[in-house]
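With one protein chain removed, the remaining protein chains of the complex are shown where they sit.
Here is chain A:
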Amino acid sequence: MAAMVSSASGLLAMLGEQHPALKLHALHQLNSLVHLFWPEISTSVPTIESLYEDEEFDQRQLAALVVSKVFYYLGELNDSLSYALGAGPLFDVSEDSDYAHTLLAKAIDEYASLKSKSVKPSDDEAMVDPRLEAIVERMLDKCILDGKYQQAMGMAVECRRLDKLEEAITSSDNVHAALSYCINLSHSFVNHREYRCEVLRLIVKIYQRLPSPDILSICQCLMFLNEPEAVANILEKLLVSGNKDEALLAYQIAFDLVENEHQAFLLSVRNRLPDPKTLAVNRAAQPAETIDQGTSETSSQNENRNAEPGDVHMSDASIATSSNTHIADPNEVSYAEKLTKLKGILSGETSIKLTLQFLFSHNKSDLLILKTIKQSVEMRNSVCHSATICANALMHAGTTVDTFLRENLEWLSRATNWAKFSATAGLGVIHRGHLQQGRSLMAPYLPQSGAVGGGSPYSEGGALYALGLIHANHGEGIKQFLRDSLRNTSDEVIKHGACLGLGLAALGTADEEIYEDVKNVLYTDSAVASEAAGISMGLLMVGTASEKASEMLAYAHETQHEKIIRGLALGIALTVYGREEEADTLIEQMTRDQDPILRYGGMYALALAYRGTANNKAIHQLLHFAVSDVSDDVRRTAVLALGFVMYSEPEQTPRIVSLLSESYNPHVRYGAALAVGISCAGTGLSEAISLLEPLTSDVVDFVRQGALIAMAMVMIQTNESCDSRVGTFRRQLEKIILDKHEDTMSKMGAILASGILDAGGRNVTIRLLSKTKHDKITAVVGLAVFSQFWYWYPLIYFISLSFSSTAFIGLNYDLKVPKFEFLSNAKPSLFEYPRSTTPPTSTSTVKLPTAVLSTTAKAKSRAKRDAEQKAIADKASEKTSGEKSTEKGTGEDGSTGSSSGKGQKPSEKDADSMQVDGATEKKAGTEQPFEILTNPARVVPAQEKYVRFLDGSRYVPVKLAPSGFVLLRDLQPTEAEVLALTDTPSTTPAAGTGSTTAQQGAAAPALAVDDEPQPPQPFEYTA
């Protein structure tokens, strides 16, 4: 009975009727039936269109609506939209149909693109169709009314309607959540830099209007906006209030800011804060104090005084003494004290020091792996030899543990010339962040001013480079020394090291004087020194987009040396770091250049200018170069650069480069491997591993090398229980290293990969984004320069800049680490350290059932000798220091046992008991579904989401962050605090002895200097 009409032809015929009432009737019916009969209606669209255009017809909008729907079904969205606009109010934004949804999306897209276009040339607002605007506004209003605030915010941001954005945020029910959502939005979806600043400015404005502003977030925004003034004001206010909690908050802000590694910004915040000296509180104590421990930094004493970490510790004492002399106002005193602490944090020294303590005490590196590598690597093969040294440096990056080197002095001495340069520089990686004693540690190798022919220029240059690595991005104290060294030498190797060191130490400071010095080196036109100068200039000027770039470009055109051009190309690329659109002219200039090396630099410029933006235009350009450039170098770099552009969205990278990874061109495959390695670093992403796996057994040796390194970068800190392929990969590495017939290139890759995989005593990961999604400039720059190792192996060490420790470090009001426990709500085995390898397995793999070659026999005897030596050394150290050697524990017992360093007993016990707990649990077989972690604890990135803070514990975190530095509020301030982690290469009295012993150590080799190429000295930095 239910009759259905089978065709719309009747209605269409009715449109041809004379009487308007009939037409209207037909239109109404068509409008309701269009979803069924659009194929029939589509032939009559011209009739309906003519109705729409008929001025006398009073229902033109209805006609437009029908036409719009037909076009929608035909897939002609542009036409559909233009008629929908003609339909005016009849187009119902709240209609729940595909048609309405699609057209709305289309309308918003259209509007957004119009808006973003109109912003660029001049404010040509008139271009936007007011009807379009009306639709978008209706939609926004509707979203706000319906409570879909996130949607409204997203659209408002997209459409550049800050007024609506403000409305959406303020009317939302949870303003704080809305604001933080909005911050995320602005970082991940707003491509245009200026506009992002506008959005952030608006957010700050709204924050400030709130009754209880989230100061942490405000400061993050202000940092992005580069407004140190405002941040300084906020911090000052927090300190002045005299409330302890507010001070804690200020410290927390400072730590968060430091995490972003924006040195220039931090410096200006610091300079804008009032100087505690002027408060006349410390005046009496100050000069004496600085002389006390400022032995090494006499020249930079003045500018540097407050930044010195010594202050942090000494301030209590100094205040104590000073308050006796100047009967000061207690408020003033505490204010000055807080200010000093804050400055200490902002200088980055506090966090570096704590990280150093953490890495030292939690070092879990597996010396046996290194030993296996060392034994299997042919002595004469210098590439693998220096790769092994490098792997050691990376494994111990920032831990200050140089046992391996000390145990293998003879072996180490095989490094000659540039290998020696690298070996010495490796020490810088191991001691990274050892700011106070860096110089004394390196003293034996540093060029002795005045002394004739100290060490070889290679170790001297390497030492200068090492100093740069130690002081990377925190080089206030060392700059002057490096400059002097640079000026006082005529040797190009030393110049090379000094330039790199200066670049690292003064990263991003845009210091004119240093720039001039380095430029002078550049103009000497010596291939080796000038190459480093080019890179150094880039490092100095990172992200400044200064005029200097054109100067550098001009010289790159002038010089004949490829090395110099390459160094300059990278340097120029570094100057536009993060400038996005601003850099376009320069990028255009470089990518159009005749010289492939400059085009290659252009790829880096693209990579760095659009780092982490996932900007479509940049990706498009890079892909274009990856397939169309004539030079393999450029193609490789273009693919590699994709990794930098995409690191904020690591999930996307494997998809984008998957085709390229199957290219016939090995350079492109290599680039694809590194691109994945860079952008997915530390994620353990499954797709990334799947993509890299076939490449690790590629037919071309250097592709294997790249794939192995990339794989290690991806898998860093992932253990076998998370992804079984990690275990496979470790075994693969071992196999490659042990295989006699493997190519040197891939062997080197495997050795480096082992180093990266266990970097920093297995307590660091490669992180290019801070927790607030801000790009970590040092890390990105580090990786960018690292990827240059293709041409210059010593640059491998730059990867250490991208290591960041994965630790939760809770701090109390005194910035000490109190005992504090929290929960990791996941099986401990998921995130535990990988088991250390045991000796039997490694020997059995060496013992293959084949004939024993003389080399293996040699290797064996060598191993035995080493073992003996080691035992002796251990005994000796045991005797002398009377402490148990950590390395012996891990190396020989092969257990998961204690790793805590030499130090004061109570803390050692703490750490031990925690470890033992873990061990017993594992042995019991039934694994607990959670784990109690003790401050400071290793929290790997994947673990962060499981971290819970226990209720009812004594300390409450100021900010609920699962890792990094977190200030803890003490709920029972009257009770005595139990501190953890006081054992360190610390500053107080020990520092004095430490430096003196180091000096002694330095003196000894200085006497026996002619012996041999200098091995690292068995210096004792007592701890």
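Throughout what follows, a residue touches a chain if its C-beta (ideal position, glycine included) is under 8 Å from a C-beta of that chain, and two chains touch if they have at least 3 such contacts; residues count from 1.
Please note the rule applied: contacts and distances are computed from a predicted model.
Chosen from "SKP1-like protein", "26S proteasome non-ATPase regulatory subunit 8 homolog A", "Ribonuclease H2, subunit C" or "Membrane magnesium transporter", the protein name that UniProt gives for the omitted chain reads "26S proteasome non-ATPase regulatory subunit 8 homolog A".
From the options A:Ala556, A:Leu660, A:Val817 or A:Ala942, the residue with contact to the unseen chain in the full assembly is A:Leu660. From the options A:Ser6, A:Ser212 or A:Ser724, the residue with contact to the chain not on display is A:Ser6. Summary of contacts with the chain left out: across A:Ser50, A:Ser628, A:Ser697 or A:Asn825, the touching residue is A:Ser628.
By the touch rule set out above, chain A reaches the unshown chain at residues 1-14, 16-19, 21-22, 25, 29, 33, 626-628, 659-660, 662-665, 668.
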